[in-house]
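Here the complex is missing a single protein chain, while all its other protein chains stay put.
Chain IDs A, B and C follow the sequence of writing; residue 1 opens each chain.
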Amino acid sequence: MDVAGETGMSEGAVSASALRRVGWIGLGIMGRPMAFNLLRAGYALTVYSRRRSSADQLVAAGATWRDSPAQVAAESDIVFTTVTDSAAVEEVVLGKEGVFAGARPGLIFVDMSTIAPAVSRRIAAEGERRGVRCLDAPVSGGEKGARERTLSIMVGGDAETLAACRPLLEILGKKITHVGPAGAGQTLKLVNQVICGLNLLAMAEGLALADRAGLDLNTVVEAVSGGAAGSWMVANLGPKVAAGDFTPGFMIKLQQKDLRLALEMAAELAQPLPGTALVHQLFRYLEAGGAAEEGTQALYKVLRG
Amino acid sequence: MDVAGETGMSEGAVSASALRRVGWIGLGIMGRPMAFNLLRAGYALTVYSRRRSSADQLVAAGATWRDSPAQVAAESDIVFTTVTDSAAVEEVVLGKEGVFAGARPGLIFVDMSTIAPAVSRRIAAEGERRGVRCLDAPVSGGEKGARERTLSIMVGGDAETLAACRPLLEILGKKITHVGPAGAGQTLKLVNQVICGLNLLAMAEGLALADRAGLDLNTVVEAVSGGAAGSWMVANLGPKVAAGDFTPGFMIKLQQKDLRLALEMAAELAQPLPGTALVHQLFRYLEAGGAAEEGTQALYKVLRG
Amino acid sequence: MDVAGETGMSEGAVSASALRRVGWIGLGIMGRPMAFNLLRAGYALTVYSRRRSSADQLVAAGATWRDSPAQVAAESDIVFTTVTDSAAVEEVVLGKEGVFAGARPGLIFVDMSTIAPAVSRRIAAEGERRGVRCLDAPVSGGEKGARERTLSIMVGGDAETLAACRPLLEILGKKITHVGPAGAGQTLKLVNQVICGLNLLAMAEGLALADRAGLDLNTVVEAVSGGAAGSWMVANLGPKVAAGDFTPGFMIKLQQKDLRLALEMAAELAQPLPGTALVHQLFRYLEAGGAAEEGTQALYKVLRG
Partner (left out) sequence: MDVAGETGMSEGAVSASALRRVGWIGLGIMGRPMAFNLLRAGYALTVYSRRRSSADQLVAAGATWRDSPAQVAAESDIVFTTVTDSAAVEEVVLGKEGVFAGARPGLIFVDMSTIAPAVSRRIAAEGERRGVRCLDAPVSGGEKGARERTLSIMVGGDAETLAACRPLLEILGKKITHVGPAGAGQTLKLVNQVICGLNLLAMAEGLALADRAGLDLNTVVEAVSGGAAGSWMVANLGPKVAAGDFTPGFMIKLQQKDLRLALEMAAELAQPLPGTALVHQLFRYLEAGGAAEEGTQALYKVLRG
């Protein structure tokens, strides 16, 4: 296809080999193993994080520390961010010492945090003014996926920029979807979280009913998996519930942050999400009870009582 | 235990090879292909249905028609029922012309309808008084599963009776789970439907949000399948929604019947199911709009508006 | 008033004075004080109840005991029932020893229980065949209203029969509404309970939020009463919640019975009631916790946690 051809050609100018100097900002539970994977793959890595200590292992392994996102950007061909929320991304990108302050035209910026699509679009627009090419590329798959390079990566932005980054993204995850223009990656991530939330409630109500009726939960999980009631949640978190294991996995407080973003986006679009709103409120019982850092499967406890 | 011993002995008399004469009552969308599968496998088949015409093809293929469940039972080693609801099962089994009226001691009775677990337990208790051994064995997998013998069968009742029937059940489905004592098969089926209902809502809210935000639904389905948001519903019904295809699959009115049973069982157990109650109410909009015979994926339309 | 005069005239054959002999079946928490009020007003009272002892005080005060509803009916011009549910009404009215078995043509039958409108309609139809004129006349106002004769009475049936009974109903309550034909009284009662249920949830969520935010609940109740947020529930049950008093008033288990009837009626009419379904499920937490005999204001505890 012509488009592919063009992409291949224009890519020439920013071929993968041109993206040797990689910056990484935000070295939390997700960012650290992802940055390590690029370092191991031979990329020159410059890093910044809120807490210097988060970078110790990476620096010991050969990464370079810089004191601000701007300094990281100044020495990079491509900069990735994995920080906590919209406000953190805005500060790290648009702030006085932010990525854009240090960026030269031609820089590629890839935000892999989960944030509001509207913020991703604003950053992309600002990037365009400065000649920085931006992608929003949130992931699903959790810490395990980050370590094992099995993340699913949902990308918003233009196809050429994605083509240029693809070799790096393929080191970070195994499934890369180009969803649409700027913000579309974030939108899909929030759609993903909406589905996760209600699939969790499905598991929680189903297993609570089963348990109350005296069924063995492992039998239930085994029986429903593979049929019309089958889901990743039942198959993966069902056995944890059966074992009384409510450790994360994915923390409730992070799921709540994502559901809040999804509900806010839905509000802007006038899209009713009554089920998701219910899930969000039911998780609130766990937050009220001090369980915000348990795994999302703890929703079972709200139902089972 | 003596009883077990006796049961074991009496079972000798009804070993799989002894279950040659099969009765089938209820020849609807599920029962007909299932009965055919047994006929094709070489079993002698006697049938009864509310409408005589439902049996025409089976009779043409070698089955014998009888004018009442009692007459069917009188000539069978094992009788299956696939009828619409608790009341129908009660009439067909306990009624004046019902299965038990024609049953000799030693008969095996397998109800594959989806009904209230309490009714299954009552039938099993009555069966025990009469020397009829009962299983509740509802299925999941739909008409397609019935035709292709890929049903999942959830069995309540004692293990020996199940062992005796297993060769026949293995002709009907591919996954047979012994859940527990009488009623446990039905209970699991309702748990299964609770999970299905909320997984449907997950798909409906996720895709409605995606569509409202301008994403391509096939891209969404493809991207979320296989990850933490993955489910049978998204993988199988998501593409139908994307194509605007709301034909059944599984009809809304049947899903509603099953959710009502689940909610009633939950009420008896004082088990809250707020999400399932919401799903049940949202489907109501489709019933009100005359869409009760559409497929369950039409829930999308309630969300998308 | 003229209308009253006309009513008096058309009443002719069944004028109030003709309804001297009153039967009362069901002497629970509501029926006993209501029957007493008629006895005190000078009516000849014949009674039956499931437990003979429920009638002791009434008999001591001059009422006559009979051993079946049929016997009560045989000696009465008008029979009232106040029993627990649809099944109880059906047994007491249509059963072998029921009201209709003893009724002569011309008897007036007034069911003041809260039951399914469809059952009221069936009884009215059967009554018509036998020359018994039937009203469904459920009440709201609770035990207090029954004692103090301040009940609100919602009547379904024909206007003439209501006119004939009105003098007796005016002894029992203070507000009598002729809603429509047979079943309409029950329908309005269920509508009333739907509104009560959600007004309760309004109070519960509002006060829970206020309490969590550190406001004084009595200040809140005082401030919102009389404004757009005002309701009987806030004004009457709010102070109980503020005082930590969860005694009934109206028991949760009775509210749940009424909500179940409302949801079943709504299901038949394909009317979605998502809020009512939520209320019904939230009360379930109290049933699961053994609090089904607390007052409905205990819903606050489900929200406040």
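Note that in this section contacts are C-beta pairs under 8 Å (C-beta built on N, C-alpha and C of every residue); 3 or more make two chains touch, one makes a residue touch a chain.
Given the structure is predicted, the values throughout are model-derived calculations rather than measurements.
Note that of C:106, C:131 or C:305, the residue touching the chain absent from this view is C:305. Residue in contact with the omitted chain (choice from C:154, C:169, C:182 or C:286): C:154.
Contact with the undisplayed chain is limited, among C:130, C:147 or C:175, to C:175. Within the complete assembly, C:220 is the residue of C:146, C:164, C:220 or C:254 that touches the hidden chain. The set of chain A residues touching the chain not shown comprises 260, 266-267, 270-274, 277-278, 280-282, 284-285, 287-288.
Against the chain not displayed here, chain C makes contact via residues 117, 140-142, 152, 154, 175, 177, 179-180, 184, 187-188, 190-199, 201-203, 205-210, 212-216, 219-220, 222-224, 226-234, 236, 250, 262, 265-266, 269-276, 278-279, 282, 303, 305. Against the chain not shown here, chain B presents residues 274, 285, 288-289, 305.
By our rule, only the chains that are shown with their structure count from here on.
Shared contact partners of chain B and chain C, listed by label, are A.
Shared residue numbers account for over half of those found at the interface formed by chain A and chain B, and the copies are therefore classed as meeting with the same residues.
With centres taken as mean Cα positions, chain B sits 40 Å from chain A. Rounded to whole angstrom, the centroid-to-centroid distance between chain A and chain C, based on C-alpha atoms, equals 56 Å. Shown for chain C are the residues in touch with two or more other chains, namely 274, 285, 288.
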